[in-house]
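Showing subunit A:
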Amino acid sequence: MKKRKFGLTMSFLLAAGTILGACGGGDTDEAEKEGTTGDSGNKTEETFKVAMVTDVGGIDDKSFNQSAWKGIKEFGEENDLTEGDGYTYLQSQSDADYTTNLNSLARKNYNLIFGVGFMMQESVNEIAAQQKDFNFSIIDGVVEQPNVASILFKEQEASFLAGIAAGLTTETNKVGFIGGVTGAVIERFEAGFIAGVKAVNPEAEVEVQYAEAFDKAEMGQSIASKMYSSNVDVIIHAAGGTGNGLFKEARDLKQKDPSRKIWAIGVDSDQTAEGVVEIDGKEQNVIITSALKRVDVAVKDISAKAKEGNFPGGETSVYTLADDGVGLAPINDAVEAKADIEAKVAEYTEKIKSGDLVIPGTLKELETFSAE
Partner candidate 1 sequence: MEYVIEMLNIRKEFSGFVANDNITLQLKKGEIHALLGENGAGKSTLMNVLFGLYQPEKGEIKVKGETVKITDPNVANDLGIGMVHQHFMLVDTFTVTENIILGKETTKGGVIDIKTAEDEVRKISERYGLAVDPQAKISNISVGMQQRVEILKTLYRGADILIFDEPTAVLTPQEIKELIQIFKTLIKEGKSIILITHKLKEIMEVCDRVTVIRKGKGIGTVNVNETNPTDLASLMVGRDVEFKTEKIDATPGVEVLEIENLKVKDSRGVQAIKGLNLSLRAGEILGIAGVDGNGQTELIEAITGLRKAESGSVKINRKNVLNLPPRKVTETGLGHIPQDRHKHGLVLNYTIGENMVLQTYYQKPFSKSGVMNFKKIYDKARNLISEFDVRTPSEYTLARALSGGNQQKAIIGREIDRNPDILIAAQPTRGLDVGAIEFIHKRLIEQRDQGKAVLLVSFELDEIMNVSDRIAVIYEGEIVAIVDPKETTEQELGLLMAGSKKKEAGEDANV
Partner candidate 2 sequence: MQMSSRMKNILTPIIAVLLGVLVGTIIMIASGYNAITAYQALWNGAFGDIYFIGEVIRQTIPYILAGLAVAFAFKTGLFNIGVEGQLLMGWVAAIWVGVSFDLPKIIHLPLAVLAAGVAGALWAFIPGYLKARFRVHEVIVTIMLNHTALYITNQIIRSVLSDGKERTDMIADSASLRSVFLEGITDYSRMHWGITIAIICAIIMWFILEKTTTGFELRAVGFNEHASQYAGMNVKRNIILSMVISGIFAGLAGAMEGLGTFGYMAVKGGFTGVGFDGIAVALLGGNTAIGVVLAALLFGGLKVGALNMPLEAGVPNELVDIIIALIIIFVASSYIIRWFIDRVSKKGVK
């Protein structure tokens, strides 16, 4: 009796499967697959397809993933590709999904697949070894394989400039830094930011705290709330989606007390839109500027090179201030020290571009750093 029930259950499942499978799709799928294994090399010339896999932050993190997607979208539109066919993205809900997602995209004949975020390094390494016919690119990580282009940024240069803005804006001489997960990338942000603040305002203290998550806005908000209440008046974040909590807190405080001078600085993309507060019908903005990490520029660049057949496989490309890979967004007009900031930023930008000044990329380098 028991066995029969079990059999019933199984046949239910099988039936469900068969129905779904039979509803079409199956055949075209087969055809596609044959294409994959057969002649993917030829296909490259015909339609160049590009895709990305997000980390757990998701496509709408208003930061890193979103910026990468912007690059892919622009590339796709410029090359007359259609979304969902010529270019696309897959979201990862947990870190177990990275490998599956990368692999799925390869199986769908995407010629170039970006893994966005250093968390994906291991997965890119693994899949690149298996899917040798396809090109991969890892952002913020290094994978030494002939079909992987590694992309790094000099984040410290962008955050150095942001540090200048923060150092010149603060009135309490206390600024804050909210990090995502401890690691080399965020450390570059941190070191550069502290160096920038100290360069223009040696008196200022920098309070640093890590949320240890890139996708926890509520944690970002509670850290920001603590910092603002301990007299910090400018906070930068380098924490992806977690940083949205910072903006929320800043907006809320501004709403409650419009006269209070509190500021936030965005990261990765120009996050100005996140800082808008409406007070008595008047729009104000709590964001001074954003430390730009032009993931979009890098993604577009690598995609273009790959399409032309110049894919930098096995190489590590470092995007810097000099080649517009990182930078600083326009300064908010409401900042009193705007002119001052712009002057200093211009001055240091020159120094950095010319190589006269090397911004520290680790906390260790920061110890011996001097802006003079």
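Behind the choice of candidates: all candidates are chains of the complex that A comes from, given by their letters.
One rule holds for everything that comes next: contacts are C-beta pairs under 8 Å (C-beta built on N, C-alpha and C of every residue); 3 or more make two chains touch, one makes a residue touch a chain; residues count from 1.
These numbers come from a predicted model, not from an experiment.
Here subunit A appears alone, and the candidate among 1 or 2 that touches it in the complex is 2. The touching residues of subunit A, when paired with candidate 2 in their complex, are 1-2, 5-6, 8-9, 12, 17, 20-21, 23-26, 29, 33, 56, 84, 88-91, 93-97, 99-101, 103-105, 107-108, 118-119, 122, 130-131, 180-183, 211-216.
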